[in-house]
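Just one protein chain is left out here, and the rest sit where they should.
For chain A:
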Amino acid sequence: MRLWWRPSVFTAGVMSSSVCFAQSWNMPVGVTNVSRDIYGLHMTIFWICVVIGVVVFGAMFYSLFRYRHSRGAKAADFHENTKVEILWTVIPVLILVGMAVPATATLKNMYDASDAELDVMVTGQQWRWRYEYLGEDVAFNSSLSTPRSQVTGDEGRGENYLLEVDEPLVLPINRKIRFLMTSDDVIHSWWVPDLAVKQDTIPGFVNENWVRINEPGIYRGQCAELCGIDHGFMPVVVQAMEEEAFDDWLAERKKAAEQEAQGVGREWAMDELMERGESVYASICASCHQPDGQGSPPAFPPLAGNQQLIDDLDWHLDKVINGVSGAAMPAFRNTLNPVEIAAVVTYTQNAWGNDTQEQVQPSSVAEQTDP
């Protein structure tokens, strides 16, 4: 049975398509105890359905073959039989009870997020994920890294097409990790099949889920709840590391974050701001306002040649920090740090022929974002 579902064997045998990437025909077993339990439930209920199907359709096709009018079959006239009717009500109930017992146990386990060793805040945003290691001062955004040219077909598609990000969520194995999940805009759903975690992120509310990963590796998933234009371009990538490697990684990230915080105080040169701003723009802004700043009106206004933006730097800065109420533009005061905000505003002021020569220093952004 296992072998039949083993993707490569079956796929190679059946599919003769020239681009045969199909790795799996079935739900992944996954790399957590919960995902294994779920896979077990899935296969159990699947085989129950197969058996019932064979019996019911067997009886049906036997009747269709055996009692054909064309073969001169004479119709019987029987109807209603209390015994039979009780039987085919009670037996399904018993099967269902048998199924409900293990399902209930698994569900209870999935809902027990207590005693977690690490808390990670997952925030959905159109159209990226933000990860925050609570209590560790480490936070970053994770967006699709597949280039647009692969989507349009101008360039060959890579192995992890649409399932790759600029910065994956890094997690340790063998530790219980609690996810706290929310959203800044619409409802998203954070899903990694191998971890069997799928949880809606809901603006204004915090959901809870947890995972304990058994094997190191890279696990890929996608946003599962329709969240607007780029719903299909919002992958989740989790990199699970050995515990020691993770601790090293986290320490390094903490150090980098401290350095970044120190950078807020100093004076930044125009070149530095432009360089940093370009990468922030590409990762955060380009999905709506487009890489060339042309936007896609009416929801996403153009930035290139936008007169209001060119004339009024303070207005521009305010929109980036505080967002636009009632519209798609989110507030970035908590998503981006002062350096990033200063850089991306400076970049936008000067890119694509806007050329205002205006620049914003991180220190002045910090004054506006600090409570």
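The criterion applied here is as follows: a residue touches a chain if its C-beta (ideal position, glycine included) is under 8 Å from a C-beta of that chain, and two chains touch if they have at least 3 such contacts; residues count from 1.
The working rule: contacts and distances are computed from a predicted model.
Q: Leaving aside the chains you can see, what is the UniProt protein name of the one that's missing? Options: "CoA transferase subunit A", "ABC transporter, permease protein", "Cytochrome c oxidase subunit 1" or "Aspartyl/glutamyl-tRNA(Asn/Gln) amidotransferase subunit B".
A: "Cytochrome c oxidase subunit 1"
Q: Who touches the missing chain here, A:W191, A:W210 or A:W268?
A: A:W191
Q: Touching the absent chain in the whole complex: find that residue among A:R157, A:R175 or A:R253.
A: Of the candidates A:R157, A:R175 or A:R253, A:R157 is in touch with the missing chain.
Q: Out of A:I52, A:A251 or A:M270, point to the residue that touches the absent chain in the complete complex.
A: A:I52
Q: Using the document's definition of touch, tell me which of A:M121, A:A245, A:L313 or A:A328 contacts the absent chain.
A: A:A328
Q: Could you pull out which residues of chain A are in touch with the chain that's been left out?
A: Touching the chain left out of view, chain A contributes residues 15, 17, 19-28, 34, 37-38, 41-42, 45-46, 49, 52-53, 56-57, 59-60, 63-64, 67-70, 73-82, 84-86, 88-89, 92-93, 96, 99-100, 103-104, 106-108, 110-111, 126, 150-153, 157, 159-163, 185-187, 189, 191, 193, 196-200, 202-205, 207-208, 220-233, 296, 298-299, 326-328.
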